[in-house]
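Quick one: this structure, given as structure tokens, is what I'll be asking you about.
Removed: one protein chain of the complex. Kept in place: all other protein chains.
So, chain A:
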Amino acid sequence: MIKTDILIIGAGPTGLFAVFEAGLLKLKCHLIDALPQAGGQCSEIYPKKPIYDIPGFPEVLAGDLVDNLMEQIKSFQPGFTLGERAETIKKLEDGTFVVTTNKGTEHHAPVVAIAGGLGSFEPRKPLLENLSKFEDNGVAYMIKDPEVYRDKKVIIAGGGDSALDWSIFLADVASQVTLVHRRNEFRGALDSVEKVQELKDKGKLNLITPAEIIGLNGDTQLESVLIRKISDDNEELVLEVDDFIPLFGLSPKLGPIGDWGLEIEKNAIKVDTFDYQTNIPGIYAIGDVNTYPGKLKLILCGFHEATLMCQSAFQKIHPDKKYVMKYTTVGGVSGFDGTKKEAPKAVVKAIE
């Protein structure tokens, strides 16, 4: 069982910054996120988009903001459970919580902070009749371990960055990679598009466009897919494959958190703006996932909410301790890894 002071659900910018504010109070954090990497929407949906309303940053790419936050919290050594979705919560007799993920990983903490944004990102699934039958039997929506596809015949569908990037990566791993997309045009980083073009020209990647996959065949394991070319005669062809990876992006769902007994309004969790606590004492909700009168879903508001949440969490965890807020310019930042950052001492010297 993983033990921590504040268990943060959601590793987006708000959850990451909460680690920093908690660290200043000497509270340790562990984060759970359904995505395989930290950063939430910033990493998953728009890493290359500039954000203009982060105080002090006239312009910062969402991906860079995440990198900076990771650097900022590094010395507080947060733990991560990535690629797993927080599924159930149990309140123990002593008032602490156990949160279990869909993979069965258990986390124990006196305080839970839900920084779940729009919810956990679930893959968008193509509308194919027998799709669920082949899930984990040849169909996967996320690639966690590319080695699974070593020397396999793989077909990828999609027209965005992840379809391009994985086609490129798997071209060197799988025995055969086919990329199918409903249009001739792809939407991705220019170098990814060019790389796919190059692989196609070299015959290392099989590109079928405009086309879509309309059927899956196999007994229990996927054996082949039916592809329909989008043209005047709508030619259909069967392709033998071991694996089908539809990469049609992700859509967020509030998911199991919606069943935790929290007060929900407008698909968000109601909180008290005093400390962003929910109707269940000890469970807080910060960032885009919460709602209150006047709520704005902005990263900068999430940072503020995370900061106040940590103060309240400190009181809850250490009811007998006295504490006053200290500026980092005064107290510096002492990491759990033994590092200490502080302002250089001013020179006191007479000028003659």
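The rule is simple: a residue touches a chain if its C-beta (ideal position, glycine included) is under 8 Å from a C-beta of that chain, and two chains touch if they have at least 3 such contacts; residues count from 1.
The rule is short, and it goes like this: contacts and distances are computed from a predicted model.
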item	value
Chain not present in the shown complex, as UniProt names it (candidates "DsrE/DsrF/DrsH-like family protein", "Ferredoxin, 2Fe-2S", "ABC transporter permease" or "Response regulator receiver domain-containing protein")	"Ferredoxin, 2Fe-2S"
Identified contact with the non-displayed chain, of A:G160, A:G215 or A:G335	A:G160
Among A:R124, A:K152 or A:H318, the residue in touch with the chain that has been omitted	A:R124
Listed residues A:E135, A:E185 or A:E198, member touching the removed chain	A:E185
In chain A, positions touching the absent partner	41, 45-46, 49, 118-119, 124, 127, 158-160, 181-183, 185-187, 248-249, 251-252, 254, 266-268
